[in-house]
Structure formats: structure tokens, C-alpha cells
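Let me begin by handing over the structure; questions about it come next.
A single protein chain has been omitted; all remaining protein chains appear in their positions.
Letters are used for the chains, namely A, B and C, taken in the order the chains are written, and counting of residues starts over at 1 for each.
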Amino acid sequence: MFQKILIANRGEIAVRVLRACRELGVRSVVVFSEADRKSLHARYADEAHCIGPAPARESYLDIDKVIEAARKSDAQAIHPGYGFLAENPRFAERCEKERIRLIGPSAHAMRTMGSKTLARQTVAAAGVPVVPGTLEPIATDAEVARFAREIGFPVMLKATAGGGGKGMRLVREESDLASFLRMAKSEAKSAFGDDSVYVEKYIENPRHIEIQILGDRFGNYVHLGERECSIQRRHQKVIEESPSVIVTPEVREAMGKVAIEAARAVKYEGAGTCEFLMDRNRNYYFLEMNTRLQVEHPVTEMVTGIDIVKEQIRVAAGEKLSFRQEDVKQAGHSIECRIYAEDPDRNFIPCPGVITSLRVPGGPGVRDDSGVYAGFEIPIHYDPIISKLITWGKDREEAIARMRRALSVYVVTGVKTTVPFHIRVMRNRHFIEGNFDTNFIDQVFFKEERQRPLEHQEMALITAAIQAYREERMRSMTRRAGDAEGPRSMWKYAGRPSGRKLG
Amino acid sequence: MFQKILIANRGEIAVRVLRACRELGVRSVVVFSEADRKSLHARYADEAHCIGPAPARESYLDIDKVIEAARKSDAQAIHPGYGFLAENPRFAERCEKERIRLIGPSAHAMRTMGSKTLARQTVAAAGVPVVPGTLEPIATDAEVARFAREIGFPVMLKATAGGGGKGMRLVREESDLASFLRMAKSEAKSAFGDDSVYVEKYIENPRHIEIQILGDRFGNYVHLGERECSIQRRHQKVIEESPSVIVTPEVREAMGKVAIEAARAVKYEGAGTCEFLMDRNRNYYFLEMNTRLQVEHPVTEMVTGIDIVKEQIRVAAGEKLSFRQEDVKQAGHSIECRIYAEDPDRNFIPCPGVITSLRVPGGPGVRDDSGVYAGFEIPIHYDPIISKLITWGKDREEAIARMRRALSVYVVTGVKTTVPFHIRVMRNRHFIEGNFDTNFIDQVFFKEERQRPLEHQEMALITAAIQAYREERMRSMTRRAGDAEGPRSMWKYAGRPSGRKLG
Amino acid sequence: MNYVATIGGRDVRITVEETGGSNYVVTIDREEHLVDAQQIASQLWSVLYWNAVYEVDVTRHPADEYEVLIRGDCHKFTLMNEQRRAMIRAGGKGAAGKAMVTSPMPGKVVRLLVVEGQEVQADQGVIVVEAMKMENELQSSVAGKVKEIFVREGEVVELGAKLLLVE
Partner (left out) sequence: MNYVATIGGRDVRITVEETGGSNYVVTIDREEHLVDAQQIASQLWSVLYWNAVYEVDVTRHPADEYEVLIRGDCHKFTLMNEQRRAMIRAGGKGAAGKAMVTSPMPGKVVRLLVVEGQEVQADQGVIVVEAMKMENELQSSVAGKVKEIFVREGEVVELGAKLLLVE
């Protein structure tokens, strides 16, 4: 095992990795930007190195500075978390060159999976289903028609040179094919000067299902079952769960196997995730592979009891996977809500600022993966994710009930968060029934929410009026007290908000 | 299921029961004393009723007031938690009379198990092993000697009329028996005016093992395995775990069976616990039965995945147990540390007061069962337990590693807590090896701790000096600022401790 | 103390009377409500209304705008005491047709989309403020001429900072 690991990240994921290090008895080193001196990761590590100004490109994204901190601290390995340098093959190569172990796959695996077309070709060759279609442009109308019939309608016509939706046409029926193909070609011609198009199957109302895999350097692979991440806002995952309500044991086993084949195709080492789209008939199609730890890894940990981060570190240190496929059992159900510093009642605008008070829920089946604390000032420079709330229950109903009860007592003041948004999703009928796809939040949920009447308006007015009243009273009292006694120490007040109350 | 439940308790256990109610979709009512208006349980309930002044006998222990609150709020059931009215048969009878369901066993079961001798006789008749001995006084010296030989040395001589250690003698060898018996008799005579003594087997260096059981009104019983509670300070449990390192699967099954027999003997309904002493040879002896939810129930929940409080409520509502013995599986290992508002570095004196800051650990395998929050003033009137920290790991080593890492980042300022005490226990070699009995903390641990040199003394001096310096600076700055600008609103400071830092 | 709240276009008269301890009588449109309101933290309240328990999070934004969160629902309104309202009404006449664009969050000005003196439409984007890796285009609420710009590109601004004035 490593003696010392450097964590090249910040926020909740840096704290998550720190926890794993401490449990393994490995010394931890973090890097922090000038904006992050008081961040939780810089408070919790064994060692901390400042690597530059607030902007990420001058600190967390600066490969030279990260490597320098690793050298200076004699770290033998680097955990990149997610984001920043986590899927950067140049960083992986640099680590290799410096003989520092990157806790993640090889630069080759990153590069292959980082390219959409290369990844698609590689996994297809390994027998993994991809969205059916022609990757090459098709010459004649007849060829397009034949292919579309072959894969079945609806199909999507896409300009080979395309992008930004130009030259794209959704064709639902064969009778529309000829005219839509003409339009697509002419649009492509005028937009890109090239009228070639290709055909892809259109997956309607897909669900996002992904498979967590782990591999070691001895060629052993296991999958830890699926996560469903269909609850997305503007293509960003916001709520994830495991297992998925639509995945049967047979489908799970089959998907697990193809995910392992995809990983094997690039000699994948460590923790990775194969993302799939799934249609109504439970057909699944490879989307991409994330060659890193994912934000939503906790739901898999909750149902399998396996600490993915510790396993990741162990296999990076050259150990064999400590368990086999048959040892992996999914028990119960787990849900994760991502808590962002965004205001769900003002179109999700980011809300950096000082967290003036914080009470995180606890009790049975509740896990808090946080990167913040009361008194912390959330910087304006980074991702708005501040923590994740995860619940476990013996079944989905209990997991949802626990999430609802946990959210109901989750208090963050000073900045707005997405906690109220999650409360609303957790009481939405479609969500509770498991009846959703990746368009649910944007197309169904928000529409329903706009029509829902708000409750407790009178209590809102009453409390606001009392707060306004108290503030005025306090101002006038402080003014008078000041006249009589002279200025008070802010110190005394900050320490004992209700200091006079004893007895 | 009930529509509404009243919780006749406060602190962490009231919050625990509130969580169960909310997950079940049952409306919750709490009672609170005048000292507890801002307690967490009064903030989290659906309804709250003030039932009198701070002293417990005028509020939480006042049966009439609790019943009145239940009537007023139309609660159909009362959950008593632990302590206060939880094992009071008069309260159970009163509930019955008022046709309010008490979530717990019958008054008869409480009364039987509440009497040491009656409990002993009842369970012995049901085939449960009790500490071997004579319950009746023994007439002649020869009889004592014969009996002692029969059960084996060492034995304890106890005055029948005794108490407080008077007339008690530990006899390790038969040769001492005659003279020690004379001494015991004469001591008993002078202390109680009655020289009759009885003999009991002396369990040396016992471990405290207990079995959690659940029963419904249809006569179905399950046990949820054991908890070990040998880590005690002055006979008070402070750390508990499940499973126990010394309990084998065979012993577990046997103990589970006898615990169920004990419960069946009193037609026990709901959640209860049979406590046993276990000697080095894994012989176990019934100690007593707790006819209520116990402080340490979470460790069982963590390894079985069963929510004991919700099951308790379900069976009280007349439902059948939702699972059978064969469905109960222990997975992994769990440890609980009780967090008391006591100063472990000043002989555990109680430390009520205001919690000025609080950061509770999170992450994988960590559960926080708390009754307090930052800004809360812990009242002087009640038990010093403020929360419980529970960890789970795939084995004992991981559970300990997680507890150590969780404690290392647990921050409570304003009041002293037992967190540092637990940190020290978690790094004690004997504890880690599972090598302890009920005398461990008082006789071994404290002795070793006194000899352990403290670390980081220089850093302690440095930081204290800096704090002293900053306080002086702040005082003089506030004084100057006051002269120039007039008094400041405490309001502004309280809200934005580092308000100027942006950018 | 007398207050006026404006919610959903409607004015609501509210009076607050302290009756000892943490008890208040709050009158809304002549209906009296007895509540026990305990302040838990700077903007967090535990309110007992008869015996019902509410946890209420009250955010006051500049210009007496309130956002109140109760059980996942967010109520928005303005609320101010009567004197202040009278003062603003009296002084506010001259400000008709003017509109100050302020920053809805702390962040950094990445782009000015207009120059001083430029004519803008209502809802036209005038400035882009970045926070947490997201660019947020802010609009002018009125049509008019950009009277004054208070910030430069690259400048870090606080929540509520004045960015530019359109009139």
C-alpha cells in the first residue's frame, strides 16, 4: 500500500478521498488554491500545499504545480477525483513519466474512451451494443431507406460534418423519409458545404443506465450493478439511484458482462463506468465510458457495501481485487440527491456565499457526503456542487421515505441550495412510481410544479413580519445600548447567541 | 397503522422516533418542558405541546400531563423512548385505561422483568441460564460448602438482606470458605440484623452480551443477534458493537433461542433486550431484560438492515412481524460511541452549555443519531447524552477505522464532550484486538492512558498564544472602531463572519 | 408595528405585537394569529402555531424583497413597515422609467454587452456575470438609454451590486 497519496481536487470529492485515505492509514496530501485555504479538504488532510490563485487553470488544472506538490511531499500516488485533471491523458502520461502512480486507468484507456467515435468503434468490436447506425456517410437515397428499415423507425438523419442540430432530422415514418432526407441534405449543404448524411436509430424517451466496474492489473474484472441517472436537469444528472426500477436481474447480468468487455477492450484498471441509454423495451446502447470515479458512486456503495474509493486505491497500489463477481450482492435500494449552491426558485442561478448555518440530516440510512461547513464561504470560482445526500432503504419506498424525511430537516442558510427542489421531486407522483426518462425534469416535472399551489403562505407572511419586527427592535436596542455602554465586542455575541438564557 | 403518535421523551431518542414516524407517514406529536422549547425534538415534530417546567418530575415524568397532551392531540399511541416513563408499569396501565396504545410490552411483562428475583425465577423456569446460586438463604455451613463445590469456585457470598456491598465476600478457594462465611455472616448481622447469606457463582472478568428480540401479538418472535456492551465506565455503557468478537454462530443461535424463550415467558410484545454476562468459556447467564428500546439499538440496525423503531411501531399497531428468523442476516460490523456532554479531561464532569459550533462527520458507513445542533443550549436538567456516532464496516477492522476517522473530524465547541475519550479508546491496542471485559475502561484503559505521553504540545502552545493575541487585537480594534463609527449591529457580524473576503 | 406585504400583486396589511417571551400576535387583514416564534439562527425560525410546528427560513433581499421557505415551498413577496413604504412612495415618483440592473449573485463581470448612451429594449441582455463556471446574462427590465455603467469587465461584484442604470 502507498505511504502517502496526493489528492488533486477540492470540495466534496476531495473530502471523500481523504476519508478513504484515513481509513486505510495512508497519509494524505491535498493541494488548494488561494480561495480554498479554509476549505474542508484543506482542514482535513494531513498535509496541504497551496498551488496558486483561485482560477482553476492557475491551480487545480495546472499539471506542473500538482506534480511539484507531489514531488515536494513525496507522495507516491495521485487521486484525481472527478473533473479537473481526472480524464486528462496528458496528466496520466506526465504522472507515468514522473513515476507517480495515477489512481485511474492508463493514458491509452483514457484517450480511447475520451473520443466518441474511437470509443464506439472499440466497444462495438468487443461486442458491446452501440446505438445502431452508419458511422460512414451513405451514398444513395435507396441505401438510407434500406438501412432505416433495417434498424427500424424512428431514425435520426445527421449531417456527417454536422453539429449544433443543423442538418438533423427526426424521421418517424418511412413515408416521410424521402422529403426529410432532401431537407437534411440541403440544410447540410448550405451549413457545411457538404451534403452527406448518415443514419442513426433514434432512442425515444431513453433512460440513463450505467454500470460501475472495477478492474485490477491482473485482468480481473467485476461489475457492481447499475445506477439509474435519468433524473437530469438540462442534461445534468441531479438524482441517481441503484438499482434501477426497470433493470431485471437478467438485463443486469447481461449489461454487467458487456461493461466488463468494454473495459477489457482497453485493459482498464481501477474504477470506471459504462453509460448506456435504455429504451422502453429494455434495449440498451453504449453511450460512453467515464474513466474515473463518478459523483454518484455512493449509491452503489450503499447497496453493495463495497467502498469503491478504497478498492480503487488498493488496485492502483498493485493489489488484486479483494472479491469476485459472485461476492457482489445488491441489498436494498439507495438514492442520491446532489446539493448545489443554486436557487431553484430563481432559475437555478448559482449562489456562492457564506453558509451562515447548516444542519445536516442524520439517523438510520442517511449518508452525508459534504465539502462544506457552517461558516464556510463557498467560492465563486468552482462547480456549485457542495454536497450529496444519500439514503438507503430495504426497498425503493423506504429509500424515498428516508430521503424525504432527511430533506425535510436539512437546513442551509446564507446561500440558496437545491434542497427544496429535491423535496419537490421526492413528492412527485411520477418519480415515486418510477415512471420517468431523461426528459422528465425539463418536460414534465417543471410543468406540473408551475401548476401546484404553494402551501403555508400565511405562515410565511407571519414569520417574515416577525423577523422584520425583531430586526428593527434589535437595531434600536443596539443603538440605545451603544449610547449607554459604549461599543460591544462582536466576539462575545458571536460566541454565545443565547448566553443569557441559563436557568 | 396509527394516524398520530405522541413521543414522551426528549433528546436524541425522541428525534430517532420522530424519524421513524416521518418515514412511516405517521403524524408526530412531542411533549417538551419549558427548558426544551428550542430542542431538536420540538423543532422536528409535526406538533409540540409544552407540559411544564424544566425538572423532569414536573414534565416528562408527569403521567397526567403526558396523557393530557395525548388526549388533546388525539394521538392513538405513545412511544416512550428509553428512560423517563419507558419502563413504568403504572404508565403502561394508565395508557391501557385511556385506550391509548403504548408502544412497548404489557404492564405485566414490565413488572415481571422489572423485579430482579421475579425475572430470574421466570426466565429460569423457561430454561434460560441464570447465574447459578441459591436464591433462598442457606441454613448450615455444610450446605454452603456443598453448594459452592457444586457450582465451582470462585463464589460470591451475599447477605440475603444485603445491599451496597455489605456482607459480601468473594471466595476463590475452598480453604477460605469457612472463615469468609463467618465474616460475611457477622458483617450481615451487624449491618442488617440478619445473618443469613446465600451463594452465587462469581463470574470473573465477564463480558456484557445482549440479544435484541422483537415479538408481535400473534406470538411470533425473532432475535436480531447480539450486541456487545463490555466497554463501560463505572458500569455505564459507553461503546457498543455488533457482532461480538467472542460470540460464535452456534453461541449466537443458542442465545437467540433462550432470549426468545425469556420473551415468550411473559408474552412479550415489541422490542426488548435480554442482557447476559459471558465468561471466558462463553458460558452465558441471564442478567436482566430491558423492556424498551435501548440506546445502542443502532448497531443492530446497521448490521441487519432492519429499522427496529419502525418494526416496534408496526407491531404495536397490530401488524405481524414483517420477516422471519431466517430472513435476519448479520452483514459486516457496527460500533457505536455515545457522545456525552462531559469533560473526559476533568473526570467526566457534566458540561451543559451552548454548542457554539458543531461539525458532525459523514461519508460512507457513518451514522449520526443526534439530539442537538449548533447554537443549542444543552440544559442542565437532563441526561448528558447528546448524540451517538455509529459506524459500519464490512468487518470490525473497517468499522473501527471508520470510527477513528469520523471521530478525528468531529468538532464540538462551547461544551466539552466525550469525543476525545472515544478517540483514545479507538487507538487502544486491547480494544482493537477485542481483548477486554466490563472492567477494561476503569481498570486497564485509564491506567494505560495516564502513562501515555501527550503529543503536539508545541502546537497547543502556539495556537493558544495566537488566539490570545487575536482576542487582544480584536478588543482594541473594536474599541477604536466604536469610537470612530459608533456601535455596530451584532446582527451584521453574526451573519457574515468573513463577509469581506470575497474575491 | 404595522407592515404591508405585497404578494401576487395584492397588498396585505400585517401588524406584529409582542406579548412576552417569544409570543406574538400577528394580525393579517384583521385576522389575529397567536404564534410562538423562536429564532434558531440568524434567518431561521421555529414557529409554534397553536401546537403545529413550522421551521421557517426567511431570506431578506435588498429592496425589502423576501423569500420564505417552508417545507420545500418558496414564497416571494415584498414586506416593509408603513413609514418606510410611505417614504419610498413619496420619493419614488421621480424614479419611474428608471431601472437599475443589479447582480443577483456574487460573481465576476465577464462581458458588457452595451456602452453608455446606447439604446436598449426591455429584456435585452446588457451584461454577463459569471459565477461557479456558469455565465449568466442579465437583462434590462425597461426600454431606454444606458445612463451609467458602474463596473468594468473582469471586476468581481457582490450580491446586489449596482451594475448599470437604464433610463
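The rule is simple: a residue touches a chain if its C-beta (ideal position, glycine included) is under 8 Å from a C-beta of that chain, and two chains touch if they have at least 3 such contacts.
Bear in mind that the values here come from a model prediction, so they are computed numbers and not experimental data.
Q: Quick check: which displayed chains does the absent chain contact?
A: A, B
Q: Based on the whole complex, identify which of A:35, A:48, A:156 or A:184 touches the chain you can't see.
A: Only one listed residue reaches the unshown chain, and that is A:48.
Q: Touching residues of subunit A against the unshown chain: what are they?
A: Counting over the whole complex, subunit A touches the hidden chain at residues 29, 37-38, 42-49, 72-73, 373-375, 491, 494-495, 502-503.
Q: What residue numbers in subunit B mark contact with the hidden partner chain?
A: Here the touching residues of subunit B are 341, 344-346, 349-353, 356-357, 380-384, 407-409, 411, 413-414, 416, 419-420, 423-424, 427, 454-470, 472-473.
Here, only the chains that are shown with their structure count from here on.
Q: When the C-alpha atoms of subunit B and subunit C are each averaged to a single point, how far apart are the two points in Å?
A: Chain centroid spacing, subunit B to subunit C, equals 49 Å.
Q: Approximately how many whole Å separate the CA-defined centres of subunit A and subunit C?
A: 32
Q: Per the centroid of Cα atoms for each chain, what is the distance between subunit A and subunit B, given in Å?
A: From the centre of subunit A to the centre of subunit B is 39 Å.
Q: For subunit A, write out the residues touching at least two other chains, lowest number first.
A: Residue numbers touching two or more other chains: 356-357, 380, 408-409, 414.
Q: Going by the contact rule already set, what residues in subunit C reach two or more other chains?
A: 40-43, 55, 106, 156 - these are the residues of subunit C that touch more than one other chain.
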